[in-house]
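For this view, one protein chain was removed and the others were kept in their places.
Chain IDs A, B and C follow the sequence of writing; residue 1 opens each chain.
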Amino acid sequence: MTNNNVIVASENGSAKRVLHSTLLTAGVEELDNTLSFPVDLQQQLKLQDNRQVKLSIKNLVIGYLDKQTGHTMVAVDKVNLDVREGEFVTIVGLSGCGKSTFLNAIAGLVKHQYGEIRVNDRIVNGPGTDRAMVFQKASLLPWRKVGRNITYGLELGGMKPAEAKEKASYFVNLIRLNGFENHYPYQLSGGMQQRVNLARALACDPEVLLLDEPFAALDAITRELMQNELLELCEKVGKTVLMVTHQIDEAVLLSDRVIIFAARPAYVLADITIPISRPRKGHIKDSEEFRNLMSRIWSIIEGNANIGGGI
Amino acid sequence: MRKLTVFQKSNTAKKEKILNLLLGSSVITLFLVSWELLFQFKVVNPLFISAPSRVVLAEITIIKDGSLLTNLSVSAKEFLLGYAAAIIIGFPFGIMLGWFKLIRGSFGPFIAALQATPRIALMPLFIIWFGLGITSKIVVVLMSAIFPLIVNLRVAMTTIDSDLIHVARAYGASRWQIFRSIAFPTSLPFLMTGLRLAAGRGLLGVIVAEVFGGAEGIGYMIQYAGSTFQTDKVFAGVLVVAVTGITLDFTLDRLGRYFDRWRGEVAVH
Amino acid sequence: MDIIIAEKVNKKFKLKQGQNINNNGVASNQIEVLNGFDLKIKKGEFLVLVGPSGSGKSVFLDLVGGLSTPTGGVVYLDDKPVEAPSSKTAYVFQQYALFPWRTALSNIEFGLESRGVLKEERVKIARELLSLFGLSDFEDRFPYQLSGGMQQRVAIARALATKPEVLLMDEPFAALDAQTREILQNELIRIWEGTETTVIFVTHSIDEAVFLADRVAVVTARPGRIKEIIEIDLPRPRNGELRSSNEFAANRHKVWGALKTEVNKAQQDWKLAPQFSE
Partner (left out) sequence: MSEELVVSGRVVQKARAIDFSRYKNRIAPLLEDLNTWSRGIPLVLAFFALWEALPRLGIIDTLFLPPFSTTVQTLFDLIVSGKLLLHVIVSLQRAAIGFGLAFLISVPFGFLMGWYNKFERYTDLLVQSLRNVSTFALLPIFLLLFGLGEPSKIAIIFYGASWQLLMNTISGVKSVDPIYIKAAKSMGASDWDLFHKVILPASIPSIAVGARLGAKISLMVVIAAEMIGAKSGLGFFIQNAQFNFMVPEMYAGILALAILGLAVNYLLVWVEKRTTYWKGETDSSFLG
């Protein structure tokens, strides 16, 4: 890598910043001095929360090589984020803003150039069983029946099939697919497949559950039903969840906090706490409070898109 | 999009199948009967074209005098040895070809050249190298059967669903685990297709080898009967080859469907 | 003034050979998708059909488009029973269904060719439509060279090329991502508000239905018939800001209320369906 082939492109308010690759390897202080971000007030309010921090991301920078131009482009630009135990945090932003890349980096599927990811205060680098990812496409192994799809992660972790099978039945119950253990994925509807996908992730008993647009591939009605189901499920199992979605209503319905990412490269534009009490039900979508929250989030995203030159 | 359940073994499906079989065989019967009539009324020269009835008689004769069994066992031996060798070499080679880019690049030109050359042209070469005995025939079968296997396994390795690999990696699978839990199951249906095609080609190889430079076997029998104008016996031999081919194809097709059962057939509406 | 009248429409399908479905535990090779379907559609209105999967909404579009015939009852188009595809209707599909071997421009020309319009005239109409959708620079592209949103724009343009009186749209935006979907909804409503075309639009998305429709017709779970028709009392012309208004939420609530029980019914049905294992 030569020293001038990195161009960090981001527009934040009026300041135009250009970051050279040397900075990527420079110390934290130098970087912190070069780039300082407006911290949303709500972030400070969060400090009063004394639940344990499960997932902590500091100064995360992810670059990628643009094959067309040969430049290294920055997809995620110095993101800080803490997710506490039992919290449901959702990232929203325009398509292609880098939020999926961000999630992939946390899962360990994409290498980051700078910064650190900690799960339970332990630095992680690469995939691991402390995080489990649910993808947009159910991506079930088509030659395995439902039961063995759920235990796939466990088997990779070295669990004996017999022991894994016992565990599977619990999760089949949880996602209400009793009687479907011996079905092949092609025999299930899209919503059912996605439930199995969810169970596969939960079966690994991860510290943090990562959801990458989990319902984007489903039709609108099934999506609504699945959102309600996930709401119920999360309140039952009490997992720490980080989700990425396009759907603002989905984000507001499910989350404790909604993080808005700026477009390409991604950084945190806003961190909004959703003050709706739990347990929640799907019909809160029609409430005025809900609509107001949605339009507030939408206006932030839209404002950012206009600055960025339009998408 | 909604899937409808399909009961493959339902009664209606069975009925349809039987009907199709009946319609199909009625056309075949028509074909055979008109062939027989053409012969009986001397429309065709009996020296060149036999008749179904005479083929059956010839078939009985070669079964009775044992010549069919002798020749068939020779051909079977050549086929089985060559086919087995093709699997033993072709299976790992095809997988490596698909899995490792370097091997793909290195052997690519050879495979392309060998594939493009009609293998039959290598027959004189094999005769020079391995003589007129059984070895040269086994090599011909091997060379004919190996390419469908290699090609199918290579394609299998390169068409693995990248989403599945993504999932496996996210769950922390090692390269070997990815191979075992994803690449291998993906390749099974392809392997079955490869085996089926390879059987057909291998059979072709046996016949070719025997027609060209044999002193025994079904191919030789056909060739010899042909050059001595025993037309009935030629057809009798061809019938044996055809029946063997169809049986082999059918069996391997069934086996392939068994390994493919997770794909299912669904109607979507 | 009703342009389309459906009276007691029934539609049964015989499944392909070897296929059976489970009807309340009884295996059958017939499936009844519409039963007693009555609907009147006014000239120039935007009518949206919503309902659970498999409730026969698309089948109804096929009947109006003359692509299939009802088992019982009649569908009238301009007071005449529909028997074959008519030049008054045009179809837009979820899968775009652009012919991949034709460029964007010649895809739009297709319907005009069958009507014997001359080449020059065809190209002129197609170019106008392309520019209406902002795709003038893409006329020589093949479908594989266009993004999903662009492909669907071309497909809509193709349907509009024949100046249909009735436009049938079968979940046209379902395959697009959320943002592109909203953009295309805005575009569709802008273009439609400038025409007098009647639109019958099938969707699964309640937001989409409320945003676009004059009236939303809720279809029951299979076998489908009209459960309820909801007037959407939102002003026109409409634009994206409408989505966050309280009136929008109120309308959305009404539609979801009517739909919910049907969806639950369909869910039951759907759990029964794959009732066999290896």
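The working rule: a residue touches a chain if its C-beta (ideal position, glycine included) is under 8 Å from a C-beta of that chain, and two chains touch if they have at least 3 such contacts.
What you are looking at is a predicted structure, and each value in this text was computed from that prediction instead of being measured.
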{"item": "Given C:30, C:87, C:131 or C:195, the one touching the chain that is not displayed", "value": "C:87"}
{"item": "Interface with the unshown chain - residue positions in chain B", "value": "19-21, 23-28, 31, 47-49, 101-102, 104-125, 127-129, 151, 154-155, 203-204, 207-208, 211-212, 218-219, 222-223, 225-227, 229, 231, 234-235, 237-238, 241-242, 245-246, 249"}
{"item": "Residues in chain C touching the chain absent from view", "value": "65-67, 85-87, 89-91, 93, 95, 97, 99-102, 110-111, 113-115, 141-145, 158, 162, 168"}
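In the analysis below, only the chains that are shown with their structure count from here on.
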{"item": "Chain centre separation in whole Å, for chain C relative to chain B (CA means)", "value": "48"}
{"item": "Length of the line joining the C-alpha centres of chain A and chain C, rounded to whole Å", "value": "34"}
{"item": "Multi-chain contact residues (two or more partners), chain B", "value": "1-3, 5, 261"}
{"item": "Residues of chain A engaged with two or more neighbouring chains", "value": "184, 187, 189, 219"}
{"item": "Footprint of chain B on chain A - complex, ascending", "value": "107-109, 127-129, 132-133, 135, 137, 139, 141-144, 152-153, 155-157, 184-187, 189-190, 204, 219"}
{"item": "Chain B residues touching chain A - in the complex, by the definition given at the top", "value": "1-3, 5, 161, 163-164, 166-173, 177, 181-182, 185, 188, 261-264, 266"}
{"item": "Of chain C, residues touching chain A in the complex", "value": "52-53, 174, 177-180, 203-208, 244-246, 248-250, 252-253, 256, 259, 263, 267, 270, 274, 277-278"}
